[in-house]
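Only one protein chain is missing; all other protein chains are in place.
Which chain is which? They are A and B, in the order written, and residues in each are numbered from 1.
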Amino acid sequence: MRRDFLDRYSRLDSPVHRLSAAVKLLVALSVVVATVVIPIFGVAYFILVVSFLAGVAAASRISPHFLLKRLLFLEPFVLGVALLSLIQPSGGRVFATIVVKSTLCLFTMVLLANTTPFAELLRVLQRARVPALLVTTLALMYRYLFVLIDEVERMKRARASRTFARTHVHAWKTLATVIGQLFVRASERAERIYAAMCARGWK
Amino acid sequence: MTTATEVRELQFRYPDGCEALRGMSFGVGEGECVGLIGPNGAGKSTLLLHLNGILPERFEGAPSVFVFGQPVSQANLEAIRRTVGVLFQDPDDQLFCPTVFEDVAFGPQQFGDNESGIRAKVHDALRQVGLEGLENRAPHHLSRGEKRRVCLAGVLACEPRVLVLDEPTTDLDPRGKRELKAVLQKIPTTKIIATHDLELVVELCPRALVMDRGVIVADGPTVPLLSDEDLMLAHGLERPHILQHRHPH
Partner (left out) sequence: MHIPDGFLDAKTAAASAVLSAAGLGVAMRQARMTLPARRVPLMGLAAAFVFAAQMLNFPVVGGTSGHLVGATLAAVLLGPGASVVVLTAVLLVQCFLFADGGVTALGANIFNMAIIGSLCGYAVYGGARRLFAGLHGTVLAAAFAAWCSTVVAAVNCAGQLALSGTLPWSVAFPAMANVHMLIGVGEAIITALVIVAVAHERPELVEANGAPRVAGVGEGWGGFVLYGALIAVGLALFVAPFACSWPDGLDKVAETFGFAHRAARESVVGAPMPEYRVPGVGSASAATALAGVIGTVVVFGLAFLLARALVPKSSSEQD
């Protein structure tokens, strides 16, 4: 898996990237909240939001192909649940509303994620006095996510090259062994990280 | 010469009963560079963890490790950790902050420096390892060699008087090894290097300690020691190529 599948373009250079993380976060949150709260009849608002997002996307210099791919990847889930809403009177309107609003919010968050390095978002949280335990957990989580995913890939590959049975039960056993091993390795690494933190004076 | 680190009759047993260290004693003078070699399972990493008080988890009885005369005990752990910097084997264990700058700044921050002092130390440390300009990089965007050097910078930023390194050249490609060697050669601090890389020991360390099964089996100048084929083979090692055609004195 690519190392940066979460925020591939967050370190490009563009007018949008250069804005402060706090500003981008605030704008993104405002857009999302407004989009959810404002009724679908406020067509003017929605036209405004669409143009705004399109403008930001263009200014950000992120490949439109990538943005579209991210959106399409997330869309099926939205559509799936939304389809159920059709089973009620005026379901059509509910369905349309959900799809439009959800998609706009998704797009906003994809733009935010890809124009702001996660480390900067963490710093905003710190300045906002979010409790240290949560911030530390988030920071370590982000840092070691890729390390763990790499280990999962390696374990899966090692298993695959040694197994020949293809039963359902076997798939389950493999999955469980991989997950179990993953937790054990994660906890052992956590111990080593603790030692390294203490070695540099952490209390 | 002042004794930087002294170990007296150090013994250690893991909770599962495994006796890792069985009475080791040696001293390292200030400014010396000592190579610690031995087969896998000799206890090298365990010994290194004692040098800055990570082990034992609870201090009982008489102290066995001394740093510039001070015993390593619960009471003065902070002072010991300012003095002794440890570079661990896996850079991923040690590089735990979201950006390079924050990680190198971690030590100075914990030790209470002010902002400008921290920035100065970070820039200085990164310059020493040849990685200026990488301050805002995220760790998962670094190569293995770069990660190692950032970890080293993180330790150097604490301005330790003793530098302890656990397998610093493992997993490095030839260029990575060369770059790290060049960096280490320029650092005048007292150095204790545990490694399987016997060429590194010959090039950097005038003195070598051979460890096997929890005890020191040999202690002396590097070239004669590592040229002693019988000694090397007896302890799971071998005479390095670089010494194959040299006359042992």
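To be clear about the criterion, a residue touches a chain if its C-beta (ideal position, glycine included) is under 8 Å from a C-beta of that chain, and two chains touch if they have at least 3 such contacts.
Quick caveat: nothing in here was measured; it's all calculated off a predicted structure.
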Practice task
Determine which of the presented chains are touched by the chain that is not presented, and list them.
Solution key: A
Problem - Residues of chain A (touch criterion as defined above) contacting the omitted chain - result: 6-7, 28-29, 32-33, 35-37, 39-40, 70, 74, 77-78, 81-82, 84-85, 87-90, 93-94, 97-98, 100-102, 105-106, 109-110, 112-113, 118, 121, 131, 133-134, 136-145, 147-149, 152, 168, 171-173, 175-184, 186-191, 193-194, 197, 203
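The rule is simple: only the chains that are shown with their structure count from here on.
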Fill in the blank from the handout: Here the gap between chain A and chain B, centre to centre from mean Cα coordinates and rounded to Å, is 39
Practice task
Within their complex, state which residues of chain A touch chain B.
Solution key: 3-4, 11, 117-119, 122, 139-140, 142-144, 146-147, 189, 192-193, 195-203
Handout entry: chain A-facing residues of chain B, complex
Key = 49, 52, 54, 78, 81-82, 85-86, 88, 90, 92-99, 102, 106-107, 110-111, 136, 138-141, 154-155, 158
